[in-house]
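Below, a portion of the complex is reproduced, with chain positions unchanged.
Chain IDs A, B, C and D follow the sequence of writing; residue 1 opens each chain.
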Amino acid sequence: MTNVKVKSVAKTYGPIPVLTDISTEFQEGSFTSLLGPSGSGKTTLLRIIAGFIKPDEGVVMIGNSDVTNVPVWGRNIGMMFQSYALFPHMTIAQNVAFGLERRGIKGEAARKEVDRALEMVRLSGFGDRLPKQLSGGQQQRVALARAIVIKPSVLLLDEPLSALDRRLRQEMQVELLRIQRESGLTTIFVTHDQEEALTLSDKVAILDRGRIVQIGDPETVYEKPLTRFAAEFLGDSNFLSGKVENGAVRLSNGTVVRSDSALPGNGADVTLAIRPEKMSLVTADTQPNKLSARITTVIYAGPVLSYILETPDGLPLKLFAQNRDGRVLREGETVSLSWSPEHTIAVAN
Amino acid sequence: MQNDQLALAQTRGSVDPRVKRPLPAWVSTTALLLPTYGWLTIAIFLPLLTMLAFSFMSATPMGKTPVEFTLKQYRAFIDQPYLLRIGFNSLMMGFWTTLFCAILGFLAAVALVRATVGKTRETLLVLILLPFWTNGLVRVFSWTMVLRENGFLDNILHMVVPDAGSISILYTRYAVVLGLVHGYLPYMILTCYIALVTIDDAIIEAAASLGARWWTILYKILIPMAAPGLISGAVLIFIPVIGSFMEPRILGGRVGVTMGTVIEDQFTQAFNWPLGASLSFTLLAVVLAIFATFSGVLRGRTAG
Amino acid sequence: AGQITVLNWQGYGTDEAWSLKQFTEKTGISVVHDYYSSESEMLTKLRTNPGAYDLVVLNAARCAQAVAEDLLQPIDFSKVPNAATVDETLRGNPNFSKDGVGFAVPWVWGMTSLAIREGKPKPESYKALADATYKGRVAMDDDAIINVGIGALMTGQDMNDPQDLAAVTEALKSIKPNVKLLWSTEDQWNKSFAANEFDLSVFWSGGSVRSKRNSKLPVEFVVPKEGAVGWVDGLGIPATAPNPEGALAFANWLIDPAFYVEWATKVGAPASSNSAALNSLPADDLSRQVHNPEYLKTMSIMSALPDDRREAFNNVWQEVKAFYAE
Amino acid sequence: MRQLGRFYLIAILLFLYTPIAVMMAMGFNESPLYELPFTFSTRWYEALLSNQPLLKAGANSIIIALITAVIATTLGTMASVALSRRTFRGKSLLQLLLLPPIAIPWLITGTAMLIFFYWSGIGRGMHALLIGHVALAIPYVVLVVGTGFKTVRADLEEAAMSLGSTPVHAFFSVTLPLLYPSILGAALFAFAVSLDQFVISYFLATPGYTTLPVQIYSAIRKGFTPEINAISTLLLLGSMAVILIFARFAKPGDTRDKR
């Protein structure tokens, strides 16, 4: 049993609370992404699980045993550091072999594993270099190889792919997932890339100012964000505020919007979130939710075109359209938007 | 600070034309090195060259005795084979002193870096270096007080175990090494401290997360990364120790005969500078050879 | 009037504050000192600092060398009235003169022989150094010439020119089980003796007087039957001395009975070369008892050594020390 | 672990201070020969107060050591910059040349200096003493600061230059503050080397101008009194006080506004 549990963990640096009452469980063999704004405490949480920091309060459990007071090397944890922390005096191969040796794997066996790990991160042939002779992304991959090669029961990865280009990142994701599945590693993965989080993970956890605001499987977290923060942080959202009126929401400009979410009673204030890609520019009368707006900016982003719009009463809106035929609509045009009640989510503020 | 003014004069958005042709690198390198090596040349190299010339003479060329060129001074080790033994003993003395300093000093530096912070650390560091500021001779004499029969050490022992014998080690090689370790330990602590203090905590944490216990961290991470400090410390200890004469004379009693004392005797008593000089230069050659081999080995290891 | 610079061991008679005060009051000459810590250093300083020194204290054995190198100038004994009563044997010491011209005023003499802790059996001969009674209780002077001299005396040879150096070496080596330490300074000797580290030692006559009188150490100076190793220190005037007149005046002062008595009784001194000065000491004075002028007739006095012999002596002592250290 | 480390440090300090404590104690012992049993007395301190030459020698030592520390640290650090941060031919030879001053016994160096200074007309005196002391201290500085250099990341200097620093300014504003433990240590060593240096001083001092170690060394032949212990104690306690006060009030590692 190598699930990881944290119970009411709190940590303060001086007067600054960094983590507040974190309680959650990372199931055995699961892959959890940790997302959160810069400075929200992701690294700190990983470091507490690894045992580099003692929490001020709370308990960390690995398997069924309380490891809060077990030193790092007793936890069988693999950690990849945001700053890489490669051993500068060792070659790449020696760096990767370090953890193997600690586990009694030496000589030919170790060499083979090291070669395989370096191949996995596409660095075969770099084994004899020193870390400082590598580029940033290459160093990051060495750090990843070093953490993975020991196949620990719990793997903590702190932004392991941030310095890699998209293609390489995708390859690494595939490899990572393969190893994780094969060895059944309980993996906690910090990332800033929402696509990465959504495609890789069994669970996504969203951290905000030292608290976990939502944790769940990717589709649920993305499609049904619980709070405005979650809706905004993972992906983009349009927010519409209004009052509940007969099971629908009346906006301040009078437009009535329907939502499939459970709504509070009549007259209550409510905020609705609609993902920009759920909105449609093509006038389709079938949809019950409609708004008219003027296009202020078109942002070209490759496969997707982002439209920034404004309703006549000044509400800013965002809309994504697949870039299939280029910029069909121009800035300044007024268009009609529509979307389905299914995608109209009521969120907490 | 000509350069500084130039940089200050630089305004936003323009490339200052005056700094476009900087001095070639060798000029500034020379400027940096010249004072030191010029100084050393006048104060050390030229005088020592004189001595080197003397070492090829049959007698000290200061008197009226006619001097002639000879290599016999460099044959001393063959003509007086007991010198070989003294030389070997001196090297061993240097070796043990350096080894003890390395172990004690490195661990002290580790303890300083890992077990103390901020002001405590700085104060401790200064406290470690301060004994250095007392006169060496006085310190060595104080050691005789501690180590001799019925000295402080015996006294303390007798306070605990009233009728224990004497544990005096004065006038033994142990006493000499003890005195030398005491005299040279701060070098090692400081150089190791300097090398250790900048090691990023994350590197040690990384090692720990890969399963390394403290001893593995010590010999796989800290020692190799502090190698520059250990090496400088060893240079600063080993070299002077094999030529030392004060500690052996005072603490060693009849066993305190070293290359240092032999050379000193040549200068103060025998008035045989050529021999004294040739012995010193032989010593220097041995030292350089040892370090050349040693650094070769080290380089070979890090490269592999 | 004026100033003179004296080159000497530190704390060796010429730099006593009270004496300098009296001297300056009397003559108006002020005295500055520079010190040496070995005789070869003294010669080096003389050679490399022409015009710096007016008076130098040198051992008879070194004097000849200095004279040969023209480092000293002849002494005008007429300017040193106290020299009239200097002991004849000393004045006639060939090391102090060349071609009948005196180059140094004999100043003090002393002996290097044995010192024994009071209450311990008194040694009759230098052979006692190797006697099992003193196992681990002997201190040797770390000085090649003295030790070879003692080895020569032990084996019945001429101290200044022993023919059988091998025998000397053996004699010295035979002391090994007894040797506890080799001392090189009087201070070290005193501290070790006070700490009861040894009983028998090769030591200086003047030193033993100082130790007994000033430091109240239970020490007794013994001259065994082979005789002591004697030495004489003289006062020379460097050839380049800027103020030889003043130097002569100071030399005269240094062998003056008035100065000597005060020095010997207050501080402890070797024997003055001036018989008059020595005789004006109180009869019960320790220094006077130790420095019996009779010894002047019996002991051999260290004389100048040719370079090769000095080197040979030195090699003997180095070899013996290496043997001790094993 | 942390406790063990602290305990070990205390043990090391005990070891380092054992002879120092003895030295201090003997300064208050009646016997001039360090004899036990201990009898308390302040006679050596009283004697010291009236021993002008010793006090003066003490002052001279401190002055020379201070000047030596400043000059040697400056020159040595400069050389260290070149040896650590530049590549040029003959570098390893220059590095090897630092060893002779340490390896050749001081006695020989001192004798050689005396002769050479005589021949070359440099002569003796305070200037000669300084020349000698600085030369002996420089290798210590270069080695210690060089060790420090190996641990300062080069990209910080690059960053400073990208922000408009000249190499000189980058050195003073970035490298120097980071090197500060090494440079401070080197200066302390240079100071100690000079303060303890008697052989060379002995050869190069002129009559009437001596330093404390020379006094001690030349006194030892006839016997040095615990006045030496007294002045050593005062010197040590004095420097300790100065440094500790300095450490308390100077904010360590703070390099705000160095201009």
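Here is the rule we use: a contact is a pair of C-beta atoms (placed from the backbone, for glycine too) under 8 Å apart; a residue touches a chain by one contact, two chains touch by 3 or more.
This one's a predicted model, so the numbers in the text were calculated from it and none came from an experiment.
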{"item": "Whole assembly, copy number of each distinct chain", "value": "A x2, B x1, C x1, D x1"}
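By our rule, only the chains that are shown with their structure count from here on.
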{"item": "Between A-B and B-D, the pair joined by more C-beta contacts", "value": "B-D"}
{"item": "Reference subunit C; chain at largest CA-centroid distance", "value": "A"}
{"item": "Approximate Å spacing (C-alpha centroids) for the pair subunit A, subunit D", "value": "57"}
{"item": "Distance between chain centroids, defined by C-alpha means - subunit C, subunit D (Å)", "value": "37"}
{"item": "Numbers and ranges of subunit D residues touching at least 2 other chains", "value": "34, 111, 115, 217, 220"}
{"item": "Set of subunit B residues in contact with two or more other chains", "value": "62, 141, 150-151, 267-268"}
{"item": "Pairwise chain contacts, counting only pairs that touch as defined", "value": "A-B, B-C, B-D, C-D"}
{"item": "Subunit A residues touching subunit B - in the complex, by the definition given at the top", "value": "47, 50, 52, 71-73, 76-79, 81, 83, 85-90, 98-99, 102-103, 146-147, 150"}
{"item": "Residue numbers on subunit C that touch subunit B, as the complex places them", "value": "37-41, 43-44, 47, 65, 68-69, 140, 142-145, 176, 179-182, 184, 188, 191-192, 195-197, 307, 310-311, 313-315, 317-319, 321-326"}
{"item": "Contact set on subunit B toward subunit A in their complex", "value": "200, 202-203, 205-213, 216, 220-221, 224-225, 227, 302"}
